[in-house]
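The other protein chains are all here in position, but one chain of the complex has been omitted.
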Amino acid sequence: MYRFESDYTEGAHPRILDALVKTNREQTPGYGEDAYCETARRIICLACGKEDMAVHFLMGGTQANTTVIASALRPYQAVVCADTGHIACHESGAIEATGHKVISLPSENGKITALQVRKCIEAHWSDPARIHSPQPAMVYISHPTETGLIYSKQELGELRRVCDERHVLLYLDGARLGYALGTKENDVFMADIAKLCDVFYIGGTKVGAMFGEAVCVVNEKLNEDFLYHIKQHGGLLAKGRFLGIQFETLFRDGLYLELGKSAVREAIRIKDAFRSAGCDFLYDSPTNQQFPILNGAVLEELKKNYSFSIWKELPGDRTAVRFATSWATKPETVEMLVNDIKRACRIYGEKTPSWSAEMPE
Amino acid sequence: MYRFESDYTEGAHPRILDALVKTNREQTPGYGEDAYCETARRIICLACGKEDMAVHFLMGGTQANTTVIASALRPYQAVVCADTGHIACHESGAIEATGHKVISLPSENGKITALQVRKCIEAHWSDPARIHSPQPAMVYISHPTETGLIYSKQELGELRRVCDERHVLLYLDGARLGYALGTKENDVFMADIAKLCDVFYIGGTKVGAMFGEAVCVVNEKLNEDFLYHIKQHGGLLAKGRFLGIQFETLFRDGLYLELGKSAVREAIRIKDAFRSAGCDFLYDSPTNQQFPILNGAVLEELKKNYSFSIWKELPGDRTAVRFATSWATKPETVEMLVNDIKRACRIYGEKTPSWSAEMPE
Amino acid sequence: MYRFESDYTEGAHPRILDALVKTNREQTPGYGEDAYCETARRIICLACGKEDMAVHFLMGGTQANTTVIASALRPYQAVVCADTGHIACHESGAIEATGHKVISLPSENGKITALQVRKCIEAHWSDPARIHSPQPAMVYISHPTETGLIYSKQELGELRRVCDERHVLLYLDGARLGYALGTKENDVFMADIAKLCDVFYIGGTKVGAMFGEAVCVVNEKLNEDFLYHIKQHGGLLAKGRFLGIQFETLFRDGLYLELGKSAVREAIRIKDAFRSAGCDFLYDSPTNQQFPILNGAVLEELKKNYSFSIWKELPGDRTAVRFATSWATKPETVEMLVNDIKRACRIYGEKTPSWSAEMPE
Partner (left out) sequence: MYRFESDYTEGAHPRILDALVKTNREQTPGYGEDAYCETARRIICLACGKEDMAVHFLMGGTQANTTVIASALRPYQAVVCADTGHIACHESGAIEATGHKVISLPSENGKITALQVRKCIEAHWSDPARIHSPQPAMVYISHPTETGLIYSKQELGELRRVCDERHVLLYLDGARLGYALGTKENDVFMADIAKLCDVFYIGGTKVGAMFGEAVCVVNEKLNEDFLYHIKQHGGLLAKGRFLGIQFETLFRDGLYLELGKSAVREAIRIKDAFRSAGCDFLYDSPTNQQFPILNGAVLEELKKNYSFSIWKELPGDRTAVRFATSWATKPETVEMLVNDIKRACRIYGEKTPSWSAEMPE
């Protein structure tokens, strides 16, 4: 059985483990005050072209989102995101548990537009009875989105413009940021993100680390007393150096970018195989997650040797599934999968008037 | 200027003030432990045919909703309601402030169906990764809805059935319950509500009281330590008797029902006037709130002498507005309004292909 | 049975009821946007010598405390108070329910000193690991305290100085403010409070109103978006004018002060009676609450005709109790009580080496 069900099926990139082993007996202060964290912070700032940016290392995505959002908003304020946003549907109400409403905007592909955001915010402020509604005060986007798509620099710039005009914060969840950076179509680089967002995080867990996310606080107002927030949300790792060492490794010698590229390359091979075999896609993703639509027979056939995620049941015996690659995906495994896709689709596939043709992408 | 902007523009029904004045010098224990509260509780239980039901008096609707929902749900559980539901959009995130997600179901008329609820709950439970999502554990409906509509006994029964099958609680917000009871079309009586819901509240503030809502806890599991919850939410009135006296008055000699009927009667006169004059309606409400759609000229003309709420801007110079009546609405004022409607529509109205014809109701 | 168990055993002062009755049929906008609230705000500002102060009317003390504290603090910040403080022990954890720690300072008489506060705050800031502790950011005092005592102008000034030096907010809970103002020993006037505190509230519920507290926000930073907070905490009364009318009445023609004075006068008569009869006191209160220490026999004797609160069991068959007076306490009832105290103590009292002699006050 080969697993393509997620980008966290293997452990950590070997260079990371090496670094952890090599430094294991050293003594350091706790809670992120060690030299490794310091170095990692400096390297990340350099990579973002923002020397005065604060960088904090947290343990996971939900923790990062909760800490950032709860620290930035006042009690009556809400965060706006796509209805497919991670905070809207995959964090067990963690944001609400900190007291804040998540305002979901309808999105067919996982992205939200500046226009949608503007309308939502203006609707609030033009309402004379607005004090009866949660006040939208932050925009949350994920890049890549949960659907594998990426924002263009222009789209991100437009979101920034709305945020500036309406005095709203912009937060980018980069749980899979490496896979956006590793995509040919991408024109949003780390320096752009650091320029356009108030706060964002660089995902480690899903891009080769054992665990860990680097929260970058660009807007210095948001950084006030941020460590208290981290501690309060259980995010202050005692042996904090484990985070510093991992991020130092990821951002040395371009490893992070390299991991992103290799995972995307393998994902595109899978995409091409499905496309050549006549499959449609739920989302036209250029990143490490691919969402082909399979009929029941093809799906069953592929399940024999591969695990992948059932994403959405569609009408007419069709199912959108997800294949995810990672730093650990081997080209030879993908080779095998590609051949199996071809074979399964040749035998069991039929090219029917496509459901996905009607899907806006 | 005559105000039709809400059902709380005047003070309290005179009989309530009389009762408050008459008992003013009596000494009673605080916090709802007085004889007036006790009597009011007993009368309400009788009116609901539920002698063993717990009744608690709170000060307002948001407080009632927050207290009920926060006391009934565990931290990861969510409440399901229409996207127009009061808790979803008119309480400044009060429910989220207690830690719970409000799951909004799309609704074009303010009601939700048993089918919608079932799908929402089943989607959660059939998701193998469901622990990543808030768990829907309570259904919130308002009756009448914020749009003036009422549930039929059959609809309520169907909601109950889903709740029973899926082990979910049913909560009815009766902020305007009197105006449902006072409607000819209504077939949901207080005994039905007490039989079908786990918990509900009978609105006083909008139906003739100074302030106050009677929270009726039918499901005894929900009543455990409920007083702590009330206190924690700031809802334990020191001079609690003021609530008891008001509810005793409202439920003596059928006053509550009488107030509902008279307000609805006047609302229907207004509705008929708009209808006869060719107006369409945003919602086909049988209760004390009416939502006619006016063109700009008619709207301006009526604004000269009447205040009412702007509800929704529609395409083509049309605006849905709200006229609300209450216990205090005088027939002679409505007479005047009816004449002004007729006149304004005759002069400024034009019957065009109606926008609202396309509205599902 | 005559009730001295609290200062909310009767209804509202007759002038308040009169005003409510007189204005009952008027139509006003809701949620505190009416002319009565406006007038009441203006009068209170005048009384405080602070024209630019924001005044908001809430329904009760717990609601006021919760709304003020939750709106002013960031999530990791705590409020400091006496261990007898209302928020520390009589609000069912309402402050914690908004996410904030209440740091209790030990107090033998219900007051806290500037020195105590300074030490608490400096202990935090001098701790190199302070991010692991809640950050003290607000000082809460009640005036009079729950023990009936009052702060002097000098004490209040010293607290202000610490708060200024350590950038901490000062909040005064004036649930019984009228009874401090009505005390001869008092040298803290409303203008002093408005000058020295960032925010405070003037209690209505316990000083003659049906219900209601006037939250005065002096520090304008704390007033930003305050209405959202009120709404979120269920404190935005639909028929808000009921609060405006009550406070307008209380602050017209010196009624508030007059009520304070008359209640204190009667309380001091009770105090004098106990003192003359040889009783000690748990606290040496100059306000409307008196805390005599009774032996079992005297206590039983007085219970026959009067209700009062059992405050604290003491060693040696002694019990501290509380007698509270209010606007509604009649001189002739106190006359009767005074005689009964004398009689009971003459027959059943014995002057023993006093427990309270060891009590620091």
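A, B and C label the chains in the order they appear, each numbered from 1.
In the analysis below, contacts are C-beta pairs under 8 Å (C-beta built on N, C-alpha and C of every residue); 3 or more make two chains touch, one makes a residue touch a chain.
What you see is a predicted model, and the numbers here were worked out from it, not measured in a lab.
Asker: What are the shown chains that the left-out chain touches?
Answerer: The undisplayed chain, in the complete complex, is in contact with A, B, C.
Asker: Touching the absent chain in the whole complex: find that residue among A:Arg118, A:His233, A:Lys271 or A:Arg318.
Answerer: Final answer for the missing-chain contact: A:His233.
Asker: Have a look at A:Gln77, A:Ser92 or A:Ser262 and name the one touching the chain we're not showing.
Answerer: A:Ser92
Asker: At which residues does chain C meet the chain that is not included here?
Answerer: 75-76, 78, 89-93, 96-102, 104, 129, 131-134
Asker: Which parts of chain B face the unshown chain closely enough to count as touching?
Answerer: That gives, for chain B, the contact residues 70-71, 74-76, 98-99, 131-132, 135, 225, 227-232, 236.
Asker: Determine and list the chain A residues touching the chain excluded from the picture.
Answerer: 1-3, 5-6, 8-12, 14, 17, 20-21, 23-30, 59-63, 66, 91-94, 97-98, 205-206, 210-211, 228, 231-239, 241-242, 328
As a working rule, only the chains that are shown with their structure count from here on.
Asker: Between chain A and chain B, what is the separation of their C-alpha centroids in Å?
Answerer: 41
Asker: Using the touch definition from the top, which residues of chain C touch two or more other chains?
Answerer: Correct list: 98, 228, 231-232, 236.
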